[in-house]
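For this depiction, one protein chain was excluded, whereas all remaining protein chains were kept in their positions.
Which chain is which? They are A and B, in the order written, and residues in each are numbered from 1.
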Amino acid sequence: MGNYLKNIWETITTMLTGMRVTLQHLLSIRRNNVTLQYPEERWPRPERDIGFDHSNYNVIRSRLHVDIDDCIGCLKCERACPVDCIKIETVKVPNRGEDIRSIGHTGVTANGTKKAMVVSRFDIDMTECCYCNLCTYPCPEECIYMTGGPNSEKHEIDYEYSEYDRNDLIFRFAKKVSDEEIESATSVSGVEG
Amino acid sequence: MIVDWLIDWFPTSVAWPGLTFVVVVILCAIPVFVFIALYALVAIYGELKISSFIQDKVGPMGQGVGLHAWRWGLLQPVADALKLILKEDIIPSSADKKLFILAPFIVFIGAFIAFSALPFSQTLIIADMNIGIFYILAVSSLGVIGIILAGWSSNNKWSLYGAMRSAAQIISYEIPVALSIVVVIMLTGTMSMQGIIQYQSGLIWGFLPNWLIFNNPFTFLAFIIFFISGVAECNRTPFDIPEAESELVAGAFTEYSGMRYAFFFLSEYANMFVVSGVAATAFMGGWLSPIPGMLNTPAWGLFWFMSKSMFLIFMMIWFRWTFPRLRVDQLMDVCWKGFIPISLFNIFGVGIWHLIVG
Partner (left out) sequence: MDNIAFGLIIAITLGSALMVVVSKQLLYSAIALLFTLFGIAGLYIFMWADFMAGVQVVVYIGGILVLLIFGIMLTNKISSVNISHTSLQRGVGAVVTLGVLGFLISMINNTSWLQLSSVEPSQTADSIGRLLMMDFLLPFEVASLLLLGALIGAAMLSRNTN
């Protein structure tokens, strides 16, 4: 009988203990919450010490970015890509080095090279990219690069680029103008081929 | 009450009085159904949020496009309900089709008709029967047949094991429930729900409302036993061995999908409300306000009744996310070696107390 009552007493006290614990968690949800509402909130990126200066660390594998105003459409990166995730199409311009404002084309790159091509399409499919960095070496204008790291002053780091739709992971760097507009802009002066 | 009003309200000169009866029954059934559906949405949302909070998570917070959106995931239960309705209705080819289709309705009817005796407020009760509380006990035993049928007709061993466990559990736990209600009936001397509530008006010990939970130690014990056994009758954790996900997939409901599963789900939540409503009525003064003599209009009565029931439903959710599931033999031990002796002792004790004090 004594054991029976002791069991009941232990049952009640341990149950109440458990319920107290869960109630405490329930009430202190604002403090203890561990969920991060990901797309809206992000964890702060930890400061990392990789043993040497960031600017010396040139092979950071984050996301490819193209400064399209500097691209001369030489297709070297497309050829270098081992998985063919870069797609470039170009159209010849009538006059080398001249701005075509109607389609946002600048004639001269930051390095002073006069551009002979309008880049009508420059797509990088980041779902295919294998982060080998091989496309950035041949670029004569240094306009394709991995974001962040030594390039942080050109473009801040972006390693998440999470999207709701897989197609949104194809990054389209070319100016958003239609093919007809490019055609009319490049064929105005009558120069063909 | 409402039934009587409606029958009086219909012109007595109607040629076919049977028609009046049918119309009145339908007029009573539709609001109850709507109430169950709306309450289930609230309870499911509460369950999602409370379970998440207890686990230090935030629960559904959909803010993007789509139906699970809006603030704090408030539309999550609506999206869940829509999903269940739109899902394909699958009947396994080896199942017993007639019984498979019948089972969810029997379970739901068992939960549904109990609502006709719940006193939502002074005037808001569908029928204040002489045997109100006994009627609820009686019809709530109907659900077990539906569960057995569901388990057997699915022709699936997990379903059948779940059904057997469920039947054993519900039959066992009906005894402590009934014995605890006997304590209430002994004190109040009536089985009518409104009569039980009226007995509890006024003060006791000078400052507490005269609810049976405060009346004497035996009724307090009876309340605890009634409530825990009620949780067991709803097949909720920690007494959810009939559907024990980790052992039996989903027990008797394994083969069900879509609307038919939704009916089982709805009846589980409806049963929770019935148990909470009866507990609130029998032990916590039903629609009586906590401050005797104040705020006791019918509208406030509805508020008090709902808040008491919702508090008890919160307790059930709290239990669910605190306690681990009992093993089958432990479950039976708790009932036959724990609750039933204590309930019998309770009846004895209340009798003595009633002789000496009351």
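Note that in this section a contact is a pair of C-beta atoms (placed from the backbone, for glycine too) under 8 Å apart; a residue touches a chain by one contact, two chains touch by 3 or more.
Because the structure is predicted, anything quoted here is derived from the model rather than measured.
Of the chains on view, those touched by the hidden chain across the whole complex are B. Within the whole complex, the absent chain has one touching residue among B:A111, B:M191 or B:C234, and that is B:M191. From the options B:L142, B:I224 or B:V328, the residue with contact to the unseen chain in the full assembly is B:L142.
Here one chain is not drawn; of B:L41, B:V107, B:M129 or B:V183, the residue touching it is B:M129. Interface residues of chain B with the unshown chain, by the touch rule above, are 17-18, 20-21, 94, 96, 98-99, 102, 106, 129-131, 134-135, 137-139, 141-142, 144-145, 148-149, 152, 155, 157, 160, 164, 167, 171, 174, 178, 191.
As a convention for this text, only the chains that are shown with their structure count from here on.
Here the spacing of chain A and chain B, counted between their Cα centres, is 53 Å. Residues of chain A that touch chain B in their complex: 8, 15, 18-19, 21-23, 25-26, 29, 32-35, 37, 39-40, 164. Taken together, the chain B residues at the contact with chain A in this complex read 50, 52-58, 61, 63-64, 318-319, 321-323, 338.
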